[in-house]
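For this view, one protein chain was removed and the others were kept in their places.
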Amino acid sequence: MSLNNLGVVKRNIVRTERAVVERLANFGVATVHEAMGRVGLMKPYLRPIYPGAQLCGSAVTVLMQPGDNWMLHVAAEQLREGDVVVAACTADSEDGFFGELLATSFRARGGRGLVIDGGARDIKELTAIRFPVFCRAISAKGTVKASLGSVNIPVVCAGALVNPGDVVLADDDGVVVVPAALAGQVAEAAQVREASEADKRAKLAAGVLGLDMYKMREPLERAGLRYID
Amino acid sequence: MSLNNLGVVKRNIVRTERAVVERLANFGVATVHEAMGRVGLMKPYLRPIYPGAQLCGSAVTVLMQPGDNWMLHVAAEQLREGDVVVAACTADSEDGFFGELLATSFRARGGRGLVIDGGARDIKELTAIRFPVFCRAISAKGTVKASLGSVNIPVVCAGALVNPGDVVLADDDGVVVVPAALAGQVAEAAQVREASEADKRAKLAAGVLGLDMYKMREPLERAGLRYID
Amino acid sequence: MSLNNLGVVKRNIVRTERAVVERLANFGVATVHEAMGRVGLMKPYLRPIYPGAQLCGSAVTVLMQPGDNWMLHVAAEQLREGDVVVAACTADSEDGFFGELLATSFRARGGRGLVIDGGARDIKELTAIRFPVFCRAISAKGTVKASLGSVNIPVVCAGALVNPGDVVLADDDGVVVVPAALAGQVAEAAQVREASEADKRAKLAAGVLGLDMYKMREPLERAGLRYID
Amino acid sequence: MSLNNLGVVKRNIVRTERAVVERLANFGVATVHEAMGRVGLMKPYLRPIYPGAQLCGSAVTVLMQPGDNWMLHVAAEQLREGDVVVAACTADSEDGFFGELLATSFRARGGRGLVIDGGARDIKELTAIRFPVFCRAISAKGTVKASLGSVNIPVVCAGALVNPGDVVLADDDGVVVVPAALAGQVAEAAQVREASEADKRAKLAAGVLGLDMYKMREPLERAGLRYID
Amino acid sequence: MSLNNLGVVKRNIVRTERAVVERLANFGVATVHEAMGRVGLMKPYLRPIYPGAQLCGSAVTVLMQPGDNWMLHVAAEQLREGDVVVAACTADSEDGFFGELLATSFRARGGRGLVIDGGARDIKELTAIRFPVFCRAISAKGTVKASLGSVNIPVVCAGALVNPGDVVLADDDGVVVVPAALAGQVAEAAQVREASEADKRAKLAAGVLGLDMYKMREPLERAGLRYID
Partner (left out) sequence: MSLNNLGVVKRNIVRTERAVVERLANFGVATVHEAMGRVGLMKPYLRPIYPGAQLCGSAVTVLMQPGDNWMLHVAAEQLREGDVVVAACTADSEDGFFGELLATSFRARGGRGLVIDGGARDIKELTAIRFPVFCRAISAKGTVKASLGSVNIPVVCAGALVNPGDVVLADDDGVVVVPAALAGQVAEAAQVREASEADKRAKLAAGVLGLDMYKMREPLERAGLRYID
């Protein structure tokens, strides 16, 4: 273990198997988060730049300095088909680290989208080309290219730990990280969960109450719930 | 008056008369808020989950615990045609208390929408079925079902007092609460107000100044306004 | 210099030349901000009330008191074709200072839009008539008309200094202020910048890396970047 | 019920009996909040202006307009020995509504302190004379006296409903409201609670675990807690 | 006027006359803010690092980049006896730009304190040597020295415009900026204001109401205030 992991680019990372990524891509973030036991979610302040944006891919991680997007350029070279860039910052920073030119570059290298604990810009253009970005702010303010960060080290992005190669899934509901080692298992659990939802939906639509369907009446009574008129 | 009003469900509440609710539904939130004398508005951090979402109904109130949506299931049973659920929380909490399955259940029971001082999820699905939700956050994070709150007690939701049976009206401009006892009177006042706006709009569109139309020049001068070149 | 610049309306201001304003209107906010050397941007908490809103015009400035929109009515009279109103407030205030009636008046007087460090309302109506507003909040709460502010004095709006007659440009990426004296020069620089972007975009789309295109490899190495496997 | 409760001063209010107020003054806010069943707490953004500030009294309520402290002057006249002023605002406002002169006046009329969902100033002077204020911000910005609010109507202050005459208790932990009708009962419950704490404290100090003292081991096991090595 | 005012250090600035600065130092921020007609205040999020911190001096202004304190070192050289450093940033940044070593340097050069729209650190040490700092955050995070800003250009700091040489006054109530050209006049007005306060304080302490002292009863009645029982 080295004292300083700033200024490092790890080239060989183990990506989650493509088939597993594709399988996870079928589910929503809420479903996957439940399937994982309600962990791995990024903070809800990350929002899509346009309604309906979604992405699923294997993470290439970036650690940036505030107001400095140098490492995003470094990361572009590390991208492979199906990757998603996850960019954390050493301090809260809402500058526009990312715009249409970088998106063009990322896409050309196989990148499927960006999750960034910072700001983005060129929203109109990014929306037009449907490049999915999940960010904490929208800001026209550009950034410098002066200080080193790192690429493909473990990062904490919007409150969640992300290792390079983890699966990152994002949609209108937020962003969730699935550790590579659990990805297959989680896809399985998500499948099971989703299957059971269709049945529940039908019952609820027919007027059955969750109170009955989930058998809550008895525990509610035990907890002391009182009905009054 | 009882010491503890947690763990209580009031079944018989007096709803605002349907005709009055329907009448209020014709107005925008800003108009109704003005008609009430500029009171009764919830904090502006409550936002619709999709542009154009709107609701108007008689309130079924819920008090939840942070990260716990048990009482929303309890509330479902209390819904009648034309009701709107207003869910407050004992502490700030941005978890995803509400999603598509609960919406299906609420709608099946007659519920017209939700105002929640907390988070919601399944945004894509809720938007698709046009179920109006006004919330403080969007979060995929699910909640537990472990601690009692209450249903149909007076609650403070996003800074506004709501009694069960009050009318709740929400649109792109926010959420306003009309006490049941005032609902008819407010509808009347809103009507008057709206009628006068068409005329004002025409004048302003023709270039007449508010300064003249509202007779502001004299009070401005009295207040000491100076024009310089 | 006078002790008190509250309660003042300056009638004769020097507007930026129309041709220069129109020229700047061709560019995005991010481009203009870069062209100015990365200064002049308002804080990113100002957001458009509908996606795609944009405006460009010569500033008529307003200083308001919290919860009081009296001076917006005063400002309406000072508008000329092509003006944009920039409204600052003496304290943070998220009330709905502005709605459809004022928009009708502003437009009738030649106003092209509003940038306001406060709240707006009538969002549905403003969106329908495509009146561009950039604001810090959406709130149905109306305001009083009781306390003096000023019109056409220098103001600090959302962190940026604006003098009457400066060019204000806004789009999905934010709001930027171009001092009147620099407007021509900035338009020039924006043109140069945009021209160079088409070429860069093509290269990046072809897979060329920013690392090579911007010649970053050598400075990165000098800064100590290490590649590991 | 009247449409508009702005512009009203209620002179005769029923205060909580002095003896009960004094009894509640012996307890901390956390204890009283627990004794009430965990309701009635104001939002934690209200903070004392100096460490150790505390107050307990019968509420005189005020509803103010943003940036306008006119009604605090109106409220001064309504104060009786042992009262505490609770000031809410129709919108979030961090101006300095209150300073040393008003504190002098409040104290001269019997006022024991202030809870305000707004800002205060003259912090050095207020600290010197130990006048307890719990506020959401500190700001030197003064306010106007131009728009009516009300005195002694029910208000929502920092998320809690306060009726005139309710007991308001505040210390370093926050601010809690005890409805007048429950005050005696709550004092009783607080007493019981505090008595049991001394014993618990002694046990815990001796190394006894809460797990055993509160008999949590069995419910934890039932909930599925696993110990691993 | 030059396109780019980044990367500039202005050496010769006109400081406010020492005698005037010293005279303003006798007043509190709230008094001076009132004396100026309620303008010139920085946002209340700037707070002193220890209770009782205060400063008054002639401004040396700094524009920094986020996470980069290079220009504070540049500013140190420009300090003269009685100066106060006012540091703005091109974007919101809460890093610890400033600590004990820089304070030692500033003080050795005649600096009396710092107002910074960013973070500070070494709070224990700065408190021990009573070096007054007003900042938006406390953070141990150090900064880089990589990107140019400017010294002694006009800056917007925490929402207020500051020109080099302006007087900056700060205490527990906040930070106010007095333009150099108005400083004498403001000191005069502050003196008058303070003189009148002693008399008011005595009256209020004797139980006289502000309602009577400020002759508010008639305007309140005219505004429609109703007293009810």
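Worth pointing out:
We call the chains A, B, C, D and E, going by the order they appear; numbering starts again at 1 in every chain.
Everything below uses one rule, namely that a contact is a pair of C-beta atoms (placed from the backbone, for glycine too) under 8 Å apart; a residue touches a chain by one contact, two chains touch by 3 or more.
Keep in mind that what you see is a predicted model, and the values were worked out from it rather than measured.
Listed by label, the shown chains that the missing chain touches in the whole complex are A, B, D, E. Residue A:186 is the one among A:135, A:186 or A:225 that touches the chain missing from this view. Checked against the hidden chain, the listed residues E:27, E:70 or E:131 yield one contact partner: E:70. Note on the undisplayed chain: of the listed residues B:34, B:77, B:94 or B:172, the one touching it is B:94. Note on the undisplayed chain: of the listed residues B:14, B:129, B:144 or B:206, the one touching it is B:144.
Residues touching the missing chain, restricted to chain A, are 1, 3-6, 36-39, 43, 90, 92, 154, 156, 159-161, 179, 181-182, 185-186, 189 (touch as defined at the top). Taking the whole complex into account, chain E touches the unshown chain at residues 7-12, 50, 70, 73-74, 76-77, 94, 96, 99-102, 104-105, 107-109, 119, 121-124, 127, 137-142, 145, 147-148.
Counting the whole complex, the residues of chain B in touch with the unshown chain are 65-68, 90-95, 139, 141, 144, 146-147.
Going forward, only the chains that are shown with their structure count from here on.
Relative to chain B, the chain whose mean Cα position lies farthest away is E. When the contact pairs of A-C are matched by residue number across B-C, C-D or B-D, over half of them reappear in B-C.
Although chain C and chain D share one sequence, what matters here is the overlap of their interface residues, and that overlap exceeds half of the numbers used.
Here the spacing of chain C and chain E, counted between their Cα centres, is 27 Å.
The set of chain A residues touching two or more other chains comprises 94, 139, 141, 147.
Chain pairs that touch, as defined above: A-B, A-C, A-E, B-C, B-D, C-D, C-E, D-E.
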